[in-house]
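A protein chain is absent from this complex, but the other protein chains hold their places.
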Amino acid sequence: MQKKSKVKFIINLVLLCAAVPAAVISGFFFFGSRQYYILSAVIIAASILPFFISFERKKSPSKEIAVLASITAVAVIGRAAFYSLPQIKPVAAVVIVAAVCFGYETGFLTGALSMFLSDIFFGFGIWTPFQMLGLGLTGLICGLIFRRSALKYNRFVLGITGGIVTFIVYGFIADSSSVLFLIPDFSWAAVLSVYSAGILYNAIFAAATAVLLILFGKTFIEKLRRIKNKYGIFKLAGEYNEKY
Amino acid sequence: MESIKIKNFSFSYPLKNEKALKNINLSVNPGEYVVICGKSGCGKTTLLKHLKPVLAPHGERKGEILFGSKDIFTVPLREQTEKIGYVMQDPDNQTVTDKVFHEIAFGLENLGLDSSSIRLRAAEMAEYFGISSLFEKDTAKLSGGQKQLLNLASVMAMHPDILILDEPVSQLDPVAASDFLGTVNKINKELGVTVIITEHRLEEIFPAADKIIVMDKGEIKYSGTPSDAGSRLSGELSFMFRAFPSPMRIYSITGDNTLPCPVTVRDGRQWLSSLINNPTETEIIREKQKKNEKAIELRDIYFRYEKKEENILKGVSAVFEEGKITAVLGGNGAGKSTLLNIIGGIYKPLFGKVKKKNIKISLLPQQVQSLFTEKTVKEDLLRIGKDYKEAAEITEITRILDCHPYDISGGERQRAALCKVLMTDPDVLLLDEPTKGMDAEFKEAFASVLKKLAQQGKTVITVSHDIEFCACHCHVCMMLFDGKIVSSKEAKEFFAGNMFYTTAAHRMSRNIFKNAVTDREVYKLCKKNLK
Partner (left out) sequence: MRSFSTCHPATNFIFYMSAVIFGMIFLHPVFLCISFLTSTAYNIKLKGAKGLKMLFFLAVPLTLFTGIVNGLTSHYGITVLASLPDGNSLTLESIVYGVVTGLTASAVITWFSCLNETLTSDKILYLTAGKMPKTALIITMALRFAPLYLQKAKEIQQAQKGLGTGVTDGSIIGKIKNGGKIISVLISRALENGIETSDSMKARGYGLKPKTNYSNYVFTSYDAVIISLTLLCDAFVIAGAAKGVTYVLYNPFFKVNQVTAFSGAVFIFYGALCLIPLITDLGEDLKWKALK
């Protein structure tokens, strides 16, 4: 089972990382029309779904379900409320910490679900699947990077890595929806202009995430680990990690 | 209907030497209403959790618990879920879903009922519990009392034979609490469901109880009727004295055992009338308290949260003196906590003035968990300052300094929070419902800490629903109603004037004694008259 799921997982990951650029490029070159948007949305849905399906198939004790829902709700609040400054939101920091402590799969679920849920409050849009994939992947990648490394306890390594991943992965994927949606005809200049318009926002978001992780990452991790050890939850995720 | 029989049952938590439950023998017949009482940490909750095996803690078990004729630990999950209902303490944390109807349906979905039967049962429950108007509402929008009723309804929807309640009303205000207990009573009497309940507020559940169990240090010390227990209060059950209802306490201190022990205020009145035929002394003469210097003065405070809402405070004027414990009483939503937050400077009044000297004010919030940020209690205290020893000794938490603030019991957490607040060395201490969920024993200890502070010249202002506590331990009581302070008197005088909003001792003795408010005062007058 281990080997099979490993192969499956790698295929999944490659698919995921390739999904968005593939969708954008193929859309522009082969269709030259609006169809590419639909195509990319379908590809994104197809890359998010396997995680949820594998989660549905797994056996989860009630404690894992409740803790997952709890941490997702905290992330949602981190996006919904709190700061007077627009892009300083702890949502990515919470997702990254959840991924680091509870495994990359949980990280993906927390990220994707917190975006889905906050859109229930804010309203859905064409951006929803992109944001879900963006934050989900941010969680997944951070979960993989820190899956067993002691480095996660180095606040600077954790903070800076988290910030960079947030900037590149979340920023790029979330902005892809605007690129696909707002650019009438493909030109590199237009694509770049839309991406660069979002850069400032993404940079602030990523920097705030990095600062939060540097200042509080360790505290957050200790809190999650305490629950993990006290109640023996998300153990499977941990063991699975170790064998990887 | 199944009965429960516990035979020589013992239990100990892993890595702990002392047994949490020692040699428990108990049988509960179908349809009985059983009250389990005892101090915090006596093992009540541990015992209850063993009656719902899915919640039973890990540890070493000896002896057996029979559910009907089966060992309760072999009862399959489905049967357990259906037959044994369990309601917990915190109204918020046991609500699982976001909509009222979905919450009622949750257990039924797990049992695999089809939609139409779920609809029928949910409708039935909503009607019986009077929450049908809330059916499609968000659970987050419900009041504490409504939430707890919903939790009860969601459990009852599975049609259990046995209903277990672990301090279900400790987080509720008195009105919601008696509403809830009334419903439990109705379930027991009308549907014949067995009820096993633990609670600190015994006045309201004793009249309904068929059997009461008194526990101490993991052992059952007594099992019998409430009235019988009352007559042993001066003897073997003296450790429970403070927890029992007023009429029973007064009965036991007068030491007259010729008549049966009264349980309710009504019984108490009859008992008192038959004890004292023609009273000669009917009044307590109290010295007037001397006036101290003003610590804080409020003048015509107006406040509301949202621009479009009505004002919550509509011209509150009050004076709080140094060296006194002042209680602000009032109904639910009267704005008591708001007032406290204004005194504490967390909200600014819309209109009016808070006159105070340059003093340090600290607030102990209702939910004390909010105060803890660190890994151990000690680290948390060190955040405030280095010198934690004295405050830790006053609040008796030296034993738990190295524990995680979430691993200690509710009472201990309350103490640790008080310690943290005291370390800020406040001149004025604000307390928001401090006695909520406390057992009688700790209330007493808590009150003595407050009195010590008052003697040092500090000002203590508390907001409370706890009439007995305010009558016994506060110096001044104020009534907040309709956004104003409608009455402000010395505590005992305050309660002596009221008919409903007063202590059980006063309600019991009103027709004989003029102004006795506390148990001790009633006892004093009794003694004088019996001479």
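Residue numbering begins at 1 within each chain, and the chains themselves are lettered A and B in the order written.
Operating definition for what follows: a contact is a pair of C-beta atoms (placed from the backbone, for glycine too) under 8 Å apart; a residue touches a chain by one contact, two chains touch by 3 or more.
The model shown is predicted, which means the values in this text are computed figures rather than measured ones.
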| item | value |
| --- | --- |
| Which residue of A:65, A:151 or A:199 touches the chain not shown here | A:65 |
| Omitted-chain contact residue, chosen from B:218, B:262 or B:344 | B:344 |
| From B:8, B:110, B:274 or B:409, residue that would touch the chain that is not displayed | B:110 |
| Touch residues of subunit A, complete complex, unshown partner | 33-35, 37-38, 52-53, 55-56, 60-63, 65-74, 76-78, 80-85, 88, 90, 93-94, 109, 113, 116-117, 120-121, 123-126, 181-185, 187, 189-190, 208, 211-212, 215-216, 219-220, 223-224, 227, 231 |
| For subunit B, residues in touch with the removed chain | 52, 54-55, 77-78, 81-82, 85-86, 88, 90, 92-99, 101-102, 105-115, 118-119, 122, 136, 138-140, 151, 154-155, 158, 341, 344-346, 360, 362-367, 369-373, 383-384, 406, 420-421, 424, 430 |
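Operating definition for what follows: only the chains that are shown with their structure count from here on.
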| item | value |
| --- | --- |
| Inter-chain centre distance, subunit A versus subunit B - centres from mean C-alpha coordinates, in Å | 44 |
